[in-house]
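This is the structure I want to talk about, given as structure tokens.
Partial complex: the chains shown occupy the same locations as in the complete assembly.
Each chain carries a letter (A and B) given by its place in the written order, and its residues are counted from 1.
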Amino acid sequence: MFDEKLARKAAINLKALRAQKPLIHNITNFVVMNFTANALLAFGASPVMAHAPEEVEEMVSFAGALVLNIGTLTHPWVDAMLMAGKKANELGTPIVLDPVGAGATAFRTATAKKLTDTLSISVIRGNASEVLSLAGEDSQTKGVDAVHGVDEAEGAALALSQKLDATLAITGPVDLVTDGKRVLRVFNGHERMGNVTGTGCTATALIGAFLAVDGDSLEATATALATYGLAGEEAASESKGPGSFHPALLDALFNLNSEKLEKKIRIKI
Amino acid sequence: MFDEKLARKAAINLKALRAQKPLIHNITNFVVMNFTANALLAFGASPVMAHAPEEVEEMVSFAGALVLNIGTLTHPWVDAMLMAGKKANELGTPIVLDPVGAGATAFRTATAKKLTDTLSISVIRGNASEVLSLAGEDSQTKGVDAVHGVDEAEGAALALSQKLDATLAITGPVDLVTDGKRVLRVFNGHERMGNVTGTGCTATALIGAFLAVDGDSLEATATALATYGLAGEEAASESKGPGSFHPALLDALFNLNSEKLEKKIRIKI
């Protein structure tokens, strides 16, 4: 059955997040900035978006985690990501990467690889197609949507995790999280999350929030995804479509509490 | 009365869209990116936003349509639009243009003209003031809002349509769509759509979605506007203001189906 220790860990992480309200520094895409910021606030973190070369090093030095997302990338943004990332590495601040659309264009695949080659990344979260493309396997990404299933990418995720010494998370109907040794599966979530733009990007940001309070990247990632997935389940039951799902998801994130998490988190080892 | 064949065509287009889920490549403004992406998803398409010169040609080569919107333009974005547009023309991929704010500043008017001079555009959708300014008539645009009525611009739309060999759509209380020969009028819609930012931009994106599945630009445009307008009518009846209208509009788009469309689409030839 589902792991009780990890359900408790989710509750502990949420409590710590709300007590500490760590600054989460995001260099992310234009489409999801507002949703991501609101989700981080509802979760309990203090989000900031900053991408100017003049300030990213200073900003990340106050942050509990750095979130890098290549969703609407251009060269100056990639440079800012590298600057902020190097500073984060110096300070031991965890970095989470969302390789949006890797596999869809050569520029995205190359950028994702440049980031993983240059920086020490704690966690990478993507869909199966993105993770396959990062692993150098022949993969296709349709714009920013996956055309491969999570299980297809398990081998690639394990290998990539070992190679990069990073936690890999592939999200889909069931999420897979691995640090190259252990494999966790997260069963929380709802298909409606796939009907709203930026739900994947937001998952990545919430992983950043838990990384700021939990030194175990694998558990921080799995508990963040499960907690977010649980909010998605609650929001789905209150909504009539993707439009009403969006505010309901933020409400659900905001109204999460330890009791709910201990009862309803569904992670398997 | 309303044309039954076009009501059926709307239903057919929606079905085809949901079966094929074509990638719609958007180079659009910062204000509406999130809403546009969510509306395309709710409609049934697969949206992507990409504007880097390194990737726009590659991205558009996978797309069923290219949506260009000059709402928060700067020179690098215009260059990206031209690159993506030329590639789309090469591949025969339809382009839809939203000349947001043409007539308001010389830069916007000149950019819209540069795009229409350089590229072969399938459809242009704007408000009456924007279309008048593109036709070179003395027009004013108040920021991004029309100060002219749709009927005032009918002559300009017909002339411009013939000159550019493009379908022209002027949206307003009743939308006018012409390919320079035929003129269609779309009666679906609700005034509340004017109280929310980006509803025009989103109309343009949804036209892109139908262009990806319907080779007849005039009919694709009119049926997209009517289908969107119908969703607007349903959303208005469920909302208390522009705030609740926004999620209700996405829900309504998502919950559209063939039966509703065949009954409630109101287009006149």
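The rule is short, and it goes like this: a contact is a pair of C-beta atoms (placed from the backbone, for glycine too) under 8 Å apart; a residue touches a chain by one contact, two chains touch by 3 or more.
Owing to the predicted nature of the structure, the values given are computational and were not obtained by experimental measurement.
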item	value
Homomeric assembly size (copies in this file), of which only 2 appear in place	3
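Note that in this section only the chains that are shown with their structure count from here on.
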item	value
Chain centre separation in whole Å, for chain B relative to chain A (CA means)	33
For the chain A and chain B complex, residues of the former touching the latter	29-32, 34-35, 71-75, 101, 104-108, 142-145, 195-198, 239-244, 246-247
Partner chain A, residues of chain B touching it in the complex	23, 25, 30, 33-34, 37-38, 41-42, 46-52, 54-55, 58-59, 62-63, 76, 246-255
